[in-house]
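Sharing a structure, written as structure tokens. Questions coming.
Here the complex is missing a single protein chain, while all its other protein chains stay put.
Chain nomenclature is as follows: A and B, assigned in order of appearance, with residue numbering initiated at 1 for each chain independently.
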Amino acid sequence: MKGKLLITILLALALGIAACGPKPTPAATPASEAETPAAAATTAPPAPPSETVTLTVIMEQVPDYDIVAQLTPQFEAENPNIKIKFDAMPYDAMRDKILTSFLAPQATYDIIIVDNPWMDEFAKAGFLTPLDEYIAATPGYDFNDFVGPVREIGVVDGKVYGVPYYNYALGMIVRQDLFDNPDYQAKYQAKYGKPLTVPTTLEDYVQVGQFFKEQGIYGAAMQPQRGYKVFEEWKNWLYAAGGDLMDAQGNVIIDNEAAQKALELYIEMYKTAAPPDSLNWGFDESLRSMAAGESATMISYNWMLPTLNKPGGPAGDLAGKFALYEVPGGKAVLGTWHWAIPHNTPNKDAAWMFVSWLTSKMVDKQRVIMGGAPTRVSVMTDTEVWEKGFGKGYYETVLKILEDAEPLARGPHAEEIINEVGTYLNSAVAGEMSVAQALKAAAEKTREISARP
Amino acid sequence: MISRRLATQAIILLILCLALAIVIFPYLWTLLASFKTEAALNRPLDWNFTPTLANWQAMLHSEIPRQVLNSIIVGAVTVLLSLLLGAPAAYSFSRFRTGGDGARFAVLLAQMLPPAALIVPLFLLMYTLRLLDTLWAVVASHLTFILPLVTWFLIGFFDDVPPELEEQAMVDGCTQWQAFYRVVLPTIRPGLGAAALFGFVLSWNDLFYALLLTGKHSRTLPVGIAGYWTFRGIEMGQMSAAIILAIGPVIIASFFVQRYLVRGLGGGAVKG
Partner (left out) sequence: MQPLLHLKYRLLAPLVLVLGAVIGYPLAFSLWVSLHNYTLTAIGQAKLVGAANYLGLLANPSYWRAIGNTVTFVLVAVGLELILGFGLALLLHHRATPLRHLFRSLLLTPMFITPIAVGLMFRFLLNSQLGIIPQALKALGIHVDWFGSRLALFSLALIDVWQWTPFMLLLLLAGLEALPTEPFEAARVDGASGWNMVRYVTLPLMRPVILAAVVIRMLDAFKVYEYVYAITRGGPGESTETIQYHIYRVGFLYFRMGEAAAMAYTLIIVVLILVILLFYVLRRSAT
């Protein structure tokens, strides 16, 4: 008993010492296993590693991941010294895991995916490896082939920190059969004096929504859920009214007249045309509402269209009746996922080999044909992709959406700003605050958060 | 008198059946959902759907069964460690009044610390010890609240054991430790069982620590079920199947366990 006690005390002390100093410093770049110096400014692409390297990649459990997993054996066959290991998990678990990987002396992950609100934050904190030199050293990569707004998200302070993986820009998905229905067309013409078309202005959208509600179908399956969701949906309305979170000089303008009009119309839509009691609805509920045939339109991710139109999919016998359009006003909220290489991984060269292979024109084309969400202009305008993928109309619309799209927020505090603004927006929709109050509070909060270092 | 008794019985039965219906209805609904296709799930009032086994097949081939195993292992190890460390300590608190009343409170308080306060340092500790993505990291985090609870529970049971028992044993030649180990401990076996069961249930249910401390190989069941909530919506069919898998054995086991639990708990824990 005595000896055991002593050992346990020593163990505890050892633990204490080992665990002290919880402030890890960003590791200096250790020598990689390859013969070539790490991240050197060479004119040739990095040479393959001489010993076997295993790259650990963190992924989110989504269909785009499944496609990447299917493509990976090809890469491993071409690069026998590199093995890829995926760690897929739900979205909510990712941010913490990635962060703790950054803080550790040696990275848990060699390749990570970065959601657009995190990009500035991670880049400014020094967590990501700049990729400009890698891109320059990779022939045929054509970084500018990525659609502008998507590409720009990975560029922070003039340096490239991430390359696009897939987009989740918003579009408007409608039940085309309802718009084409001659009976409805006649009624609408009679009532409003103009033809029933897919709306391109906010006022038209609300009108169309109310019209459908009168016919027994909800005008729009909305997603006013507090936080990220409501802001993601409403900002499209804000753009359509000519507003934005900040102007070009960085002043917060979310409490101006355009914003008030946008929010008033949004609330009117919610009250008069959306399914009742949908205050908490997020993506899942609104999708189900569309799939069950209860709603005529929804603003959602552009790649939901193929899912809804899939025979035997969630829409049942409604499959094939959905169509994708740009949101009213044409400017959409943009979301993206980028590939990035953490600063503290020893396998940067190998990581770049995988990332550049996966996002190269050839492989990206394959990925999109297999159902992935596109990011490259060349891929979206490729006839083979049209044929084997979801059709010319879909890709052309997606390209149009992406060309005029903007993310919810930029800057190192984007995540917090989005959540705070989304809280006030939800309060306004719930009737807890007036439109003016909510927007004013949102603006003040945004200024306060942005003023922090 | 007889009719009055029958009336009482009838009312009691009615209330209990109502309670039972409230408890069982969600299970039945989830069971039903596990056999529905995506399209059918979107139409809850449509009773004419064709049942499918696809959800079950997908779920059983996914990581879920492995995660069930992980949860069981974590629970068992946590409980084992809690009993090994907690029983002697509880005996010390009870028999010797070590640390006085303050110590007992401290033990109780230790288990109500908000997990959010402990998670980041725990993570860094586990990282330093190279225990991340192992079941040991989860066990360590579970010990933070299960070990104190088990100890606190057992103190009550030890309080109920008359000191004459050990005194008799020591008269017969045992040391105090032997008296504890050979005589007192077996007496509180129902208490140990109840504490073990509670500890296991608490470990089984934890999501917060498991979400942040587990990796691909060490994921536990709650994390697996939460994983069905993807960026692209909740996969309700498979998730329902996973939930049924998680609760089915529990319902069956509770038939055997509940009598034992009630007797064990009455022994002493609730008397504080």
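In this section, a residue touches a chain if its C-beta (ideal position, glycine included) is under 8 Å from a C-beta of that chain, and two chains touch if they have at least 3 such contacts.
The structure displayed is predicted, hence computed values, not measured ones.
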Where the missing chain makes contact, among the chains that are shown: A, B
Residue of B:N70, B:S141 or B:T214 touching the missing chain in the full complex: B:S141
Contact partner of the left-out chain, one of B:A58, B:L80, B:V183 or B:I247: B:I247
Residue among B:L16, B:L53, B:L69 or B:L165 that touches the chain left out of view: B:L16
Chain not shown: contacting residue from A:R95, A:K361 or A:K388: A:R95
Absent-chain interface as seen on chain A, which is shown: 1-2, 5, 8-9, 11-12, 15-16, 19, 22-25, 92, 95-96, 99, 103, 121-122, 124-125, 127, 225-227, 275-280, 285, 288-289, 292, 294, 412-413, 415-416, 419, 423, 426-427, 430-432, 453
Hidden partner chain, residues of chain B it touches: 5, 8-9, 12-13, 15-16, 19-20, 22-24, 26-27, 29-30, 33, 42, 44-45, 81, 84-86, 88-89, 91-93, 95-96, 98, 105, 108-118, 120-122, 124-125, 140-141, 143-144, 147-148, 151, 176-177, 180, 201, 204-205, 207-208, 221-222, 225-226, 228-229, 234, 236, 239, 242-243, 246-247, 250-251, 254-255, 257-259, 261-267, 269-272
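Here is the rule we use: only the chains that are shown with their structure count from here on.
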Residue numbers on chain B that touch chain A, as the complex places them: 38-43, 121, 123-125, 127-129, 132, 211-212, 215-216, 223, 226-227, 229-234
Of chain A, residues touching chain B in the complex: 15, 18-19, 22, 60-63, 87-93, 96-97, 100, 103-104, 108, 283-284, 287-288, 291-292, 301, 304, 307, 313-317
